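For this depiction, one protein chain was excluded, whereas all remaining protein chains were kept in their positions.
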Amino acid sequence: MHGGVEPILRTEHLRVEYPASRRGEPPKVAVKDLTLRVYPGEVFGFLGPNAAGKTTTMNVLLGFVRPTSGEAYLFGVNVKDPIARQRIGYLPELTYYYRFLTAEEILRFYGRLFGLGGPELDRRIERLLKLVELEPARNRQLKHYSKGMQQRVGLAQALINDPDLLILDEPTSGLDPIGRMKVREIIQRLKNEGKTVFFSSHELGEVETVCDRVAIVHQGELKVEGRVDELVRSHQANLEQVFLRIIGYPTSLAA
Amino acid sequence: MKTWFALAGVVVRELYRRKDFYVLFVLTALITLLLASVDFFEDVRVVRYLREVTLLLIWVSALVIAVVTAARQIPAERESRTIFPLLAKPVTRAQVVVGKFAGVWLASGLALALFYGFYLLVGALQGAPGSWTLGLQAFWLHWMMLAVVVSMAILGSLIFSAPSVNSTICFIVVAGILLLAGHLNVIAAAQPDPWGPVVYGLYYALPHLELFDVRDLLIHEHPPVAWGAVGVATLYAAVYAGLFLLGAWWIFRKKALPT
Partner (left out) sequence: MNGRTTILIAGALVTTAVALAAWLEPRSEAWRGRRAHADSFLLALLGDGRRLFANHFFVKADVYLHSGYYPSIFDQARAACEHGVGADPAARDHETGQGHGAGPATPARCTEECTHDEHDHEAHREAVAGGFMGPPRDWIERLARHFKVTEHTHLAGGHTEAEVLPWLRLASEFDPHQVEVYTTAAYWLADRLGKPEQAEVFLRRGLRANPDSEEILLELGRLAWQNQRDAERARHLWQAAERAWRLHNGTLNETNRLVLGRIVGLRAQMEEELGNYEEAIRYWTRLQELSPHPEAVAQRVASLRERLAAMH
């Protein structure tokens, strides 16, 4: 435990296998024996190259995929129970929402799924639309939105229930520098409010700036987990070089 | 309760923002008005054939709206990946199934109300409105039938890979049931073993959608149906809809999402 505090997100020897595409072949192991802890109030970076098992792990946490073995918990509740997701917000990497709905309607819909309603929901919708700067476009259907606008809607819906844990999958993917800055500001603000943020990203520069702790996975296995400053200090390199060294990429070429 | 109601609301919005419903309604209205202007032997008091054609158009249109909308729901969520932000909320898969069903059924009911309203209006304008009680019963029974059809299509959407395949199969099954199900007991009696018991089994297992078709009573101005029978038919529809939705949930809870 982390100074006696219970982790807000916990996996225990998590293993996820997918059936082989061809008969006779062994199943594909996406996640191998992953044990992870994320504590309240920290910004946790979940790093790894493509096909490392990051998205699969997130899918298990969100209940989309059942683990082959092992367990995962959110707020001490097994992720198989939908109530585990009552206090989380999720922003997927690729933002897909109902194109025939407006931003306001989407937020109202997702808010209702959390049991929100009435003036409280109205107030939150107003605040979030202002936060993501979508007030002028609130009554336009999403099919008329740009990618950046859709990403902002995604961020707003992830915050509609004022979550204690935010799970972000590549939150700055596809955003311009201003958009990325705004996302970083939001993450920082959430951290200041005592929220926990768990996100995956390939932007290691950003991760180094905002994250308290990181975990690096490669080929389904957890390679390292620790504080950013400690990793950087112990490897005498920036986070990108640490990352490349951990996954076994020749660092002389990376320099 | 709020969850499936919220899900249903999204489906209703989708239906009235798509063009299908308006196209079908306008087509029905146009054909009806065109036929109403036709003169048969200079006798303007002929109304029953118009009722028959209008009701047939209503049945076809309502079926198309219900089946196509229902068949599309869960596959579209999976394909467009909107299922992920949805299931990332404290929503169970059972609630998704029930919510989708409720949305399609309510939306179909709204469309149906408009169609039947048009039908009664045309009847009133022709000076032959018929029995309003029977009209209301016809609407109610039709809506109950759609509950069975919608739940069937939702179950089908979890079995068949493509919405088009599911829709086609649903149309064929529904048409087959409407035309033949009521006569399967007669057919069964004429079959040699072992087919007789098989057909009889099918006769009892199939949902008898033809029970909900009171067009002949409406067209030919017969008295309304006994309310007790309407109640039993409603219960019958509820049981079958429940069974299909249970099957849908059973399949959906195990189904892997396209990650």
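Think of it as A and B in the order they're written, each chain with its own count starting at 1.
The criterion applied here is as follows: contacts are C-beta pairs under 8 Å (C-beta built on N, C-alpha and C of every residue); 3 or more make two chains touch, one makes a residue touch a chain.
Predicted model, so just to flag it, every value in this text is computed and none were measured.
Asks: Among the chains in view, which touch the chain not shown?
Replies: B
Asks: Considering the whole complex, which of B:76, B:136 or B:217 touches the chain not shown?
Replies: Counting the whole complex, the residue in contact with the absent chain is B:217.
Asks: Out of B:187, B:202 or B:257, point to the residue that touches the absent chain in the complete complex.
Replies: B:187
Asks: Need a quick check: the contact residues on subunit B for the chain that isn't drawn.
Replies: Residues 40-43, 45-49, 141, 182-183, 185-187, 190, 203-204, 208, 210-214, 216-217, 219-222, 225-226, 229, 232-233, 236 of subunit B touch the chain that is not shown.
To be clear about the criterion, only the chains that are shown with their structure count from here on.
Asks: Roughly how far is subunit A from subunit B, going centre to centre by Cα mean, in whole Å?
Replies: The mean C-alpha positions of subunit A and subunit B differ by 42 Å.
Asks: Quick check: in the complex, which residue numbers of subunit A touch subunit B?
Replies: So the residues of subunit A touching subunit B come out as 55-56, 59, 62-65, 82-86, 88, 90, 92, 94, 96-101, 105, 109-110, 112-115, 117, 141, 154, 157, 167.
Asks: Can you name the residues of subunit B that touch subunit A in the complex?
Replies: The contact residues of subunit B facing subunit A are 2-3, 5-6, 9-10, 13-14, 17-18, 80-82, 84-92, 256-257, 259.
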